[in-house]
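My questions will all concern the structure given below.
What you see is the complex with one protein chain gone and the rest in place.
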Amino acid sequence: MTEITFPDKDVVVLERKNFQSLLDALSDSGYELLGPTVRDSAIVYERIHAVDELPVGWVDVCEPGKYRLVKDKKKTLFGYTIGSQSWRRFLHPPTNKLWEATRDGNGFKVIQPEPDQVKRALIGVRSCELAALAIHDKIFSQGQYIDNSYRERRRNLFVVAVNCVRPGGTCFCASMKTGPKATSGFDLALTEMYVSNRHYFIVEPGSKAGKKLVDKLPVKQPKESEIKAAQKELNRAAAGMTRTIDSEHIGKLLNKKFDDPHWETIAERCLTCGNCTMVCPTCFCTNMEDSSDLTGQHAERQRKWDSCFTMDYSYIHGGSIRSSVTSRYRQWMMHKLVYWQEQFGMLGCVGCGRCITWCPVGIDITEEARQLTVTE
Amino acid sequence: MRDLEQTLREHPFLEGLGAEHIKLLVGCASNVVFKSGEFIIREGEEADAFYFIRHGRVLIETHVPQKGPIMIRSREAGEILGWSWLVPPYRWHFDARAAELTRAIALDGKCLREKCEEDHDLGYEVMRRFVLIIAQQLEATRLQLLDIYGNSANK
Partner (left out) sequence: MGTQQTSKRSGAGTQPDPMLVRPFTVRRVRRELPDTTTLELKSQADDAGMAFLPGQFNMLYTYGVGEVPISISGDLVKGEIFVHTIRVVGAVTRAIGKLKQGDTIGVRGPYGGSWPVEQAIGSDVVLVTGGIGLAPLRPVIYYLLANREKYGRLVLLYGARTPEEILFRRDLEKWRSRFDLDIQLTVDRATGSWRGNVGVVTTLIERAAFDPQHSTAMVCGPEIMMRFTALELEKQGIQHDRMYISMERNMKCGVGLCGHCQIGSSFVCRDGPIYRLDKMWSVFTRREL
């Protein structure tokens, strides 16, 4: 594993007591702040305004099929590892009206919704989540067809990443080469440090906008010891992940296992609830729902998140293409680890571990990948 | 007889068959003509022949009370009609009717069965060829069972 380091230039230090100034500077620049907070005993990403709305002192404990928050003695702001749901809801909403139509004589008129002009700042984006964002950028705004709704929301985004100094219980970003330190795709990247009761952030700008924002903050130059300490924490986090996927070879290995009987044993446990697809930061499938009001004067099309675990997903007149549980789990996993690579030149899994944590029966994609590709 | 012999010798179905064996077949063969609509084979009757169709088209059908005749397969010029003469109890299972004026060479099944019994080399050559026909028919029948046009192919 390569050593994690910070760049020589531009890195600064922000004291914890000045953290609100970062939020204020973003708000003053017209950004709506979205960040982690505690709701229903879970870390969720929501609209926030002030530092005390962050999950101060909360740490998440994640295991296959298990999630709970515990209080930590340290009053960290980002001591948890990852939100229960990903950021994609803000760029690719679970429900999104594509257009409306109104009756017009014998026909109808289509009205396009106003473009989304909201400037959003995401506070506390993890490195794996940045990788997921890059994947969605590729899918929605760099292909043959562009998703305008995504592109509009993406255009006005400010990303504050937070590097992971504590690997979560189900994380495997190091093996997916997506973390724990953010290397690109952010405006600012923070590393939260809590050393001998001193609480501060190493701040690394990743864009012009990030540098401009730093200029407004009460920051100071870092000491070499501060940088070294942060590097040490990050390297320890990288080494501390127990789960791995052989991201280099998994596609080729798994592609040979389409008819492997092991899929059946996964299907015996899988409830096809679709939780994994809802919490996954890279899943992008949607359904279209057309409706009209009772008078028939008004109709609209909503685009909604969909899951390949449903029977409807592959339904064509006469029946579903993937009617067995086996085929639907296989489709999800092989899409992430095999087909995605051919489609987008990257894997569809970033190692965030959410699908493992939120699977009600604790199916672990890393373990299943290992079982399927283990050499006899 | 010379015409018969030449026709059989040149028929793709008998390609590779030795001259002696062709002669044996000619001994069981005769030219037949059927008018449009005429029955060639009747269900339930003794299966005592098969046909090299030289011209025309034959419909294989069965009659269902209240529904009338249902056509389940057609045989064309160049193709072989009939294989029940090979399978005990040598009885036709379907009707076959000429859809138009049809000329064929009929081979006497009983005569041929006896010759195959006496000469197993000939028997093997005949069986080998009929297995192909039966396999083709079986595959086509399976596809018909699948009702493959039932689902729309339209996008």
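Letters A and B mark the chains as written, and numbering starts fresh at 1 in each.
Heads up, the rule we're going with is that a contact is a pair of C-beta atoms (placed from the backbone, for glycine too) under 8 Å apart; a residue touches a chain by one contact, two chains touch by 3 or more.
Predicted, not measured: the structure shown is a model, and the values here were computed from it.
Visitor: Can you say which of B:L8, B:I40, B:L59 or B:C116 touches the chain missing from this structure?
Guide: Only one listed residue reaches the unshown chain, and that is B:L59.
Visitor: Among A:F140, A:F201, A:F309 or A:W358, exactly one should touch the missing chain; which is it?
Guide: A:F140
Visitor: I need the residue numbers on subunit B that touch the omitted chain, in ascending order.
Guide: Contact residues on subunit B toward the absent chain are 57, 59-60, 67-74, 76, 78, 99-100, 136, 139-140, 143-144, 146-155.
Visitor: What subunit A residues would touch the chain not displayed?
Guide: Interface with the chain not displayed, on the subunit A side: 98-99, 101, 103, 106-110, 112, 139-140, 143-149, 258-259, 284-288, 290-292, 296, 299, 301, 303, 306, 308, 313-318, 321-324, 326-327, 331, 335, 338-343.
Just so it is clear, only the chains that are shown with their structure count from here on.
Visitor: Could you grab the centroid distance between subunit A and subunit B? Build each centroid from C-alpha atoms only and quote it in angstrom.
Guide: 68
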